[in-house]
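The complex is shown incomplete by one protein chain, all other protein chains being positioned as in the whole.
Order of writing sets the chain letters: A, B and C. Residues in each chain are counted from 1.
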Amino acid sequence: MSQPPSHFPGLRFLHSPGPTHVPKAVMDAIAEQPMDMADERLDPLIAACESGLRHVLKTDRAEVFIYTSNGHGLWEAVTVNLAAPGQKVLVASTGHFSDSWASMTQAMGVEVIRTSYREGYPIEPRDIEAALVADTAQEIVAVYVVHTDTASSITSDLPAIRQAMDRTGHRALLVADVVASLAAAQFEMDAWGVDVTLGASQKGLMCPPGLAFCAANARAIAVSKANPAHRFYWDWQRRLESPSYRKFCGTPPQNMLQGLNVAIGLIRTEGLDHVLARHRLFANAVHAAVDVWSQAGSLRYVCQVPPARSVSVTSIEVDGVDGELIRQVARQRYNVALAGGLGPFYGRVFRIGHLGDLSAPMVLGCLAAVEGTLQSLNVPIGSGGLDAALGVLNDQSSALTID
Amino acid sequence: MSQPPSHFPGLRFLHSPGPTHVPKAVMDAIAEQPMDMADERLDPLIAACESGLRHVLKTDRAEVFIYTSNGHGLWEAVTVNLAAPGQKVLVASTGHFSDSWASMTQAMGVEVIRTSYREGYPIEPRDIEAALVADTAQEIVAVYVVHTDTASSITSDLPAIRQAMDRTGHRALLVADVVASLAAAQFEMDAWGVDVTLGASQKGLMCPPGLAFCAANARAIAVSKANPAHRFYWDWQRRLESPSYRKFCGTPPQNMLQGLNVAIGLIRTEGLDHVLARHRLFANAVHAAVDVWSQAGSLRYVCQVPPARSVSVTSIEVDGVDGELIRQVARQRYNVALAGGLGPFYGRVFRIGHLGDLSAPMVLGCLAAVEGTLQSLNVPIGSGGLDAALGVLNDQSSALTID
Amino acid sequence: MSQPPSHFPGLRFLHSPGPTHVPKAVMDAIAEQPMDMADERLDPLIAACESGLRHVLKTDRAEVFIYTSNGHGLWEAVTVNLAAPGQKVLVASTGHFSDSWASMTQAMGVEVIRTSYREGYPIEPRDIEAALVADTAQEIVAVYVVHTDTASSITSDLPAIRQAMDRTGHRALLVADVVASLAAAQFEMDAWGVDVTLGASQKGLMCPPGLAFCAANARAIAVSKANPAHRFYWDWQRRLESPSYRKFCGTPPQNMLQGLNVAIGLIRTEGLDHVLARHRLFANAVHAAVDVWSQAGSLRYVCQVPPARSVSVTSIEVDGVDGELIRQVARQRYNVALAGGLGPFYGRVFRIGHLGDLSAPMVLGCLAAVEGTLQSLNVPIGSGGLDAALGVLNDQSSALTID
Partner (left out) sequence: MSQPPSHFPGLRFLHSPGPTHVPKAVMDAIAEQPMDMADERLDPLIAACESGLRHVLKTDRAEVFIYTSNGHGLWEAVTVNLAAPGQKVLVASTGHFSDSWASMTQAMGVEVIRTSYREGYPIEPRDIEAALVADTAQEIVAVYVVHTDTASSITSDLPAIRQAMDRTGHRALLVADVVASLAAAQFEMDAWGVDVTLGASQKGLMCPPGLAFCAANARAIAVSKANPAHRFYWDWQRRLESPSYRKFCGTPPQNMLQGLNVAIGLIRTEGLDHVLARHRLFANAVHAAVDVWSQAGSLRYVCQVPPARSVSVTSIEVDGVDGELIRQVARQRYNVALAGGLGPFYGRVFRIGHLGDLSAPMVLGCLAAVEGTLQSLNVPIGSGGLDAALGVLNDQSSALTID
């Protein structure tokens, strides 16, 4: 095997749906020397991260638990806090990520019920409703929902799911994984009635991977208190103890916290609404290009429902060429890192991530490189894809103007 | 409460036993932009970290599992891999950290047997021997040993413990937590017959907190395979699957891995033997000062057995003044962060960390600040403490000369 | 006036012809703590920078003088070393930069003769030949040539100029300013018979502004020795003294040297030939787009001679819209910094810099943003500009493939 290159001239563009580009200010904060646990700056840092996450999650009420973990670890954290072996959760099927989450949940000894899965479509709230109605014994502890499944690039409708749950009167908690949507798509934990939210650092929050967190409201905390499942590292009760560094069950990941605090500060400076509008705009620009490309008939969105297309990432199915080859050419010839197809999509699909710390020319450089890659692989894409993207930016970018 | 200062002139010296000072080269590596999972640099990075850790652990044979976690998480990882609820482990009592580890183990449903604890003394290998002999049913799955307990600053004798275990013929695994001793004190996983080793990034490995790892030999892997305990994130079997980024059960903490790789490179460049000799030398210098100070009768080592005094940290008990006040004065007047007494030592003890990326004037600046702090609090320390430290450096530092 | 924004989401693309994008590795090196003058690392650093610059300049013989200065300072340095007040130099007119250099030279009391200037055309070697032939008294000390004048984006033919000079038998030195062409366009100081070369850090050398340098061969050094002009800071003789840090007439700019050393290391790693080929390729891509845009009749190259178009920067004249407005829209709407028209080109011209640490998607993102900007300002540019650029990259980029 040849050695990886020690240096690329210029920047490699990172268009996975996470990890994403990290702003220099965040990296600078991470690179501050660590502190001892009694340093007078540590408690305010932890408090700032917690209140900052509440701001981004739009919750006043939830307890925030930040873990040295990745997102998969958080899945385990939520399960061991909410459900004991033998108990049940309902997993709303969205594809790759809901399947993984279900597998993990089963590995923890918890019984999983899944809604039926329809490729290319968001979660059908009535499926959840039906499953809860069928659970007359109220054995289902929680409904697990992946807000944006990055394999299909589909965002499901959380308020509609909440309403469907409410219609049943079932006490199951609504647990939403917003790892791929937070700080990109609209999300309102309190207003939408989400009981537990899971997130991670390396996507819309513009940090390196290495931190994950969840927020739990009083109902969820109460369920956790009553839950006898064995746990320690993930346990919410222990993490609610003071002093604040105990919240991390051992050494806090303070450098990552320093980065998270700055990243949230960048979001506050830009304004969360502006951040969401920027993601909407860039997603529109990407979709405008894909709309043109797809007219040539050789590629198409995985997501069949336009309003459900994610603002974070776009999954594109291509005929006649391996999605992994597209990635390879884009990487080697254009220094653009695209994402691949996951699970059943492997080889059929490639994905363009468009979330996090992005500016217009980053998105345009990525789209141009995708055009070049597809052309070089003789995938028909017509002409005018990039022009369509520019049209979106020219129509709408006044919202992004720097005054 | 007053706001923490936004800027200290100059450097605050960090003399906790972890986190420790992080070299700029490590920070620079952490601050490289993240990669997508298919980036051609990711697999070699993971492989380099694994082989680098094997080098530092002195093992050819063990599997290495690197987690996005802190050290406490690793305790849970090891327990859920080795022991199912209802099974037994023997925890060798060393004080604060063995107690915490035992509590966590119990929280996972595993029964814990503890050896008796004697404050100020290392683990007595015969206590372990006796406990294993008494376990005629061979129910004890593993013996958990904290190599260096930083609360007492005592390093126990792992080879002697191994020999004691071997004398019994018991099949229990030897599990050693070397979080606070690795890359500071001598350690040889294979030669010493350690079956599972636990470590973390933020001490002798000179990285920020946020990574932890364990290494397990074939016997331990076999025990894990047979263990039915529920687990997913921590599970060794799943992490042994290819491709290599799957080893992290989700997104790898690649920025931290980039840092770890550079940190191990620094250790290799300096030479592991030289790193250990440097820790020995600086510990000798600190101990020379403490020897002088203690002659005035108001302070003393927690560790009663000189050869068991850690090369990483020194716990000092003081009469007539609160250890937390010492820390506060050292921090506010001298910008030196010392560690405090843990558990029963709280208030009675302060600790000087002296491990990781240190040079002579860092150690000397810390010792001088401790002298100044104790003088300002009217703790009798005689005179000549720092001179004694200098004497050690002048006698021995030829080993550290830069040619 | 409104405050400048404290944060832009994502990257602002820098497409001035200098300063240019600086690689992180260079920034990391600059951010190393400074050293005292006797530090054992300082002399090797200086020596490495000097030999690295010789490598990039393709000279074995020239003395290299590195200054804490910008490029304009170097103009003064060269003049005070080569010519005393009252002596003469011949300035080959290229437009803005040759005019500035001539003005500075006159301000130093040196008489300037200029060749005639023809907008849109490179230096005519026969004009230099004629001026030297006319100088029967051999009073002209040196011929000053700007290799690439970034105002017009024209690169003149240095070997042809050398041959023209040689035909006259005149002893005047050939002094070439390669600030904007070095490490982008082909240049061979020794083989091309250039006596003095001037360069700066912030263009093809991928460093921040703050360093400039010249290289002088033995003939030039001899002229300098005989020159009575008052000088100290710029004086070559004093800088030839040992020890090496004296070469800087006071404190060396060591952090910038650390950066320069790494930057040259990146060039060596990539290979100077590859660096030049990469610049050629990206220039071809930009030119392919401009070729298409210009067919609509509203914009055109300033440079009328295709082979003389710079690989570093492209100056584009536009009808009916202010070049400064183009820059403003590109910056505010697209976060792309373009360059403007200098001197007589102000308002008539905008410029796209395409040199230094660039990758394909950086260039493509810039071109797409220029397309979007021109479209939004209703400048006719036809369609297919970006496709043409992609065509160039798809045809030629095998040279850039990362194996």
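Basically, a residue touches a chain if its C-beta (ideal position, glycine included) is under 8 Å from a C-beta of that chain, and two chains touch if they have at least 3 such contacts.
Just so it is clear, the structure is predicted and the values come from calculations on it, not from any experiment.
Chemist: According to the contact rule at the top, which chains on display are touched by the left-out chain?
Modeler: Touch partners of the hidden chain, whole complex considered, are A, B, C.
Chemist: From the list B:D99, B:D177, B:D235 or B:E371, pick the residue that touches the absent chain.
Modeler: B:E371
Chemist: Identify the residue among C:I113, C:A277 or C:A337 that touches the chain left out of the display.
Modeler: C:A337
Chemist: Among C:A107, C:A134 or C:A222, which residue is in contact with the omitted chain in the full complex?
Modeler: Result: among the candidates, C:A107 touches the missing chain.
Chemist: Looking at the whole complex, which of C:T115, C:S224, C:Q254 or C:S298 touches the chain that is not displayed?
Modeler: The one listed residue touching the chain not shown is C:Q254.
Chemist: What is the set of chain C residues that contact the non-displayed chain in the whole complex?
Modeler: 3-5, 11-12, 14-16, 18-22, 27-28, 30-31, 33-41, 44, 68-73, 75-76, 85, 103-104, 107-109, 200, 202, 208-210, 230-233, 235, 248-256, 327, 331, 337-340
Chemist: Provide the residue numbers of chain A that touch the chain removed from this figure.
Modeler: Residues touching the hidden chain, for chain A, are 24, 28, 31-33, 40, 402.
Chemist: At which residues does chain B meet the chain that is not included here?
Modeler: Touching the missing chain: residues 2, 5-13, 21, 23, 25, 266, 269-270, 275, 278, 331-336, 357-369, 371-372, 375-376, 383-384, 386-387, 389-391, 393-394, 397, 400-403.
Following the convention adopted for this analysis, only the chains that are shown with their structure count from here on.
Chemist: For which chain is the distance between its Cα centroid and the global protein Cα centroid smallest?
Modeler: If one averages C-alpha positions chain by chain, the most central is A.
Chemist: Tell me, please, which chain's centre (mean of its C-alpha atoms) is farthest from the centre of chain C?
Modeler: It is B whose centre lies farthest from that of chain C.
Chemist: With chain centres taken as the means of their Cα atoms, state the distance from chain A to chain C in Å.
Modeler: So the centroids are 45 Å from each other.
Chemist: Take the average of all CA coordinates in chain A, do the same for chain B, and state the distance between these two points in whole angstrom.
Modeler: 34
Chemist: Where in chain B do residues touch at least two different other chains?
Modeler: Answer for chain B, listing residues that touch two or more other chains: 28, 31, 33, 40.
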